[in-house]
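Left out: one protein chain. Kept in place: all the others.
The letters A and B name the chains in turn, as written, and every chain counts its residues from 1.
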Amino acid sequence: MLALLRNQKIRGIIFQLLTVIGLVAFLWYIGANTVANIEQRGIQTGFGFLDGTAGFGIDQSPISYTEENTHGRVFIVGLLNTIIIAFVGIICATIVGLIIGILRLSSNWLIAKLAKAYIDFFRNIPLLLQILFWYNVVLRAMPNPKQSFNFFDTIFINNRGLYFPLPEYNTTFFMILASLFCALIASFALNTWANRRKIATGQDFIVFPFAIGMFILFPILAYFLGGAHLNFSFPELAGFNFKGGKTLSPEFLALTFALTIYTATFIAEAVRSGIEAVSHGQKEAAVSMGFSPYQSLKLVVLPQAIRIAIPPIINQYLNLIKNSSLATAVGYPEIVTVFAGTSLNQVGQAIEIISMTMLVYLIISLVVSALLNWFNHKMKIQER
Amino acid sequence: MAIYEKKQERKAPSSTKGVTFWIRENLFSTPLNVALTLLGVMILFWIVPPFVKWAYINANFAGTTREDCVSGGACWVFIRMKIDMFMYGFYPSELRWRVNSVYGLFFVLIAAFKYLKSPLVKIALAHVYFIVGFFLVHGGFFGMEAVPTDKWGGLMLTIMVAAVGIVAAFPIGVLLALGRASHLPIIKSISVTYIEFIRGVPLITILFMSSIILPLFFPEGMSFDKLLRALIGIAMFEAAYIAENIRGGLQSIPKGQYEAADAIGLSYWQKMFLVILPQALKVAIPNLVGVSIALFQDTTLVLIIGLFDLLAMVRLSAADSYWLGYETEGYVFVTFIFWFFCYSMSNFSQKLEKRFNTNLR
Partner (left out) sequence: MMLRSKLAKISLATIAVLGLGSTTLSADTLAEVQKQGFVKCGVDGGLPGFSEVGSDGIYKGIDVDQCRAVAAAVLGDAKKVKYVALNAKERLTALQSGEIDMLSRNTTWTETRDTSLGLNFTGVTYYDGQGFMVTKKLGVKSAKELDGASICLQTGTTTELNVADYFRTNKMKYKLVSYDTNDQVVKAYESGRCDVLTSDQSQLYGLRIKLLKPEESIVLPEVISKEPLGPVVRKGDGRWFDIVRWVSYAMLTAEEAGVTSANVDAMLKSDNPDVKRLLGVEGQMGENLGLKKDFAYNIIKQVGNYGESFEKTVGQGSPLKIARGYNALWTHGGLQYAPPFR
């Protein structure tokens, strides 16, 4: 018997068995309590509430939504708003982060110091505080709708948000949209072709100006092909608020600002450490081989820097997505605010609603993690 | 025989030294740099003078009432009059010495750290400190008056939530990290599931869960204090992040160490606690400080579930009908406090990183 206990394998099995028993007992205990509590307090269960009428309004919704819609639709609206804020936040944070990260390494003393000050300042302030600051202090200081900042009667800024004109959805609009897509694909194709040619013949082909040209030319062509008929809906002050055009609410703006500025500091650091991690020898080798600074950056430094910088950057994207849940502090209607907030309040089924919300984030996280793994795999140094 | 005379040293050409040279080289070397410098100066000019004017030159420091704020700048009188609330919340003023002595003990702890070598002893001591501190603040024994947690607030609550969160999460995190590195498949998968689940969801959903769902998990009649529920949620959350950082440390330990420990016949726990963890923790400490910074910032989230941390206290005070309109001062004040704490911690972690780096090489 004792000998059995001394056997490492058997000990391992016993140990695991005990853990499983403990865990199951714990979960069973919790489950039993929960069921008893729910029954005793007469709380409803199940997902039937998703078909119930929500009864409350949501200010910003990418899909049509009215008070008569169901809680299920509230869930969808919240989810879409989460995706929108995450998407916009990621794009803005990447742009700002890249710029700051590169400026941080600038040979210009003042600029490098300013970039460092920016990073040191904003990454050390809680995000929630930044959101509240932008929302309560900066955006609140904007004028009221009647005294909006007015840019050529097309763009307006006031304490109700940012208003700008939006083209109507007609043939011309869709043609232009399609043309931009074509330009994108054509640029990619051109780039692939240029790379192949370079490997085959060694000759350089600079793609960039051609790509820019396509992005300008294609939409112009499409505009005329589509009937040269582009109608803009302009924001106009009517009654209490502006009507027409597109509105970005102060909640959305505050959240985007704060997420961008906060996450950008981390992205900038990732970019910087990625570039700095490329050893000096590599750069010197590039110079001694007669590469121009541009060539050395493009062919030697960046490919290595990106490999180091991308994983932490994607982690930051993940953080940004999770942090977008702080929207609830300013009332931007994403999933935590409207579904785990208002809907939860109206139906009171906390377990179902919180689980669904957690599941949403979990799935997003898993997808992004899978993306990261794929990238790491692809970027692995190919040993030859 | 030639006589060599020492010639006078020639000065470096004026174009390669001095302030002018430095300025030219570092600020105006290329047209792009000139533009960037001008932009930088513009940004500075745009931000700094108005802020200094508002926060210092035109600001009001003296006085005790709203009427003392007349000059149009910041009204620091508001902060001064509310500082007790920002620091201690509603903690009874005659008992605040208890909180202060916990702060004082912190310096004793730091001093003790100078003389201690083993990281495990240090960590154990830190745990003892936090537990003693918690009891001292809470009271309710040795004839000390108990202060219920609903009176706790302000910076004191912020620090306490962060500290207790880390301290409670640390042992769980170590176990999870060991579990994840373990060869036992079930243990490993449980640890991985837990860690990945927690890291996949935002803290706020965990806080919602601990404040709304947790009471349902326990039998009728057993209820937890609101603060305690938040602490449970935070510790659960933080444990996963600590585990990931310790795992990084574990991975950096060469295999030889494990084999050597096995060879001299140490049991699993002996091997881990005497050989592997002390080394792994040393590697992980800079990152753990990073986690602490993140947690310190995350404590602000407790305001969403209705606890009065520093940020919530400032918002509450700014809504006081007598002091309406001084919210900005409040936010600037909190910003400064948080920035000070986080920046000091991140500097500390950078120093640690440098020190440990040299040790490893």
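Note that a residue touches a chain if its C-beta (ideal position, glycine included) is under 8 Å from a C-beta of that chain, and two chains touch if they have at least 3 such contacts.
Just so we're clear, the structure is a prediction, and the values are computed from it rather than from any experiment.
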Open item on the list: Given that one chain is not shown, which residue among B:Gly72, B:Gly140 or B:Pro185 touches it?
Closed with: B:Gly140
TODO: Give the residue, chosen from B:Leu27, B:Ala59, B:Met85 or B:Ile337, that touches the chain omitted from the document.
DONE: B:Met85
Task: Selected from A:Phe56, A:Phe164 or A:Phe375 as touching the chain missing from the view - done: A:Phe56
Task: Touch criterion as defined above, residue of B:Arg24, B:Lys122 or B:Lys151 at the omitted chain - done: B:Lys151
Open item on the list: Could you pull out which residues of chain A are in touch with the chain that's been left out?
Closed with: 15, 18-19, 22, 40-44, 55-59, 67, 136, 140, 144, 159-160, 238-241, 243, 250-251, 328-331, 341-342, 344-346, 348, 350
Task: Touching residues (missing chain, whole complex) on chain B - done: 82, 85, 90, 131, 135, 138, 140-141, 146, 148-151, 168, 171-172, 175, 211-212, 215-216, 220-228, 304-306, 315-317, 319-321, 324-325, 327
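We take it that only the chains that are shown with their structure count from here on.
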Task: Rounded Å distance between chain A and chain B, as computed from the means of their C-alpha atoms - done: 26
Task: Of all residues in chain B, those that touch chain A in their complex - done: 26-27, 29, 33, 36-37, 39-41, 43-44, 183-187, 190, 197, 199-205, 208-209, 212-213, 215-220, 293, 296-301, 303-304, 311, 315, 327-328, 331, 334-335, 338-339, 342-343, 346
- [ ] Show which residues of chain A lie in contact with chain B when the two form their complex.
- [x] 12, 15-16, 19-20, 23, 30, 33-34, 36-38, 40, 103, 106-111, 114, 120-121, 123-129, 132-133, 136-137, 322-323, 325-326, 328-329, 336, 340, 344, 350-351, 354, 357-358, 361-362, 365-366
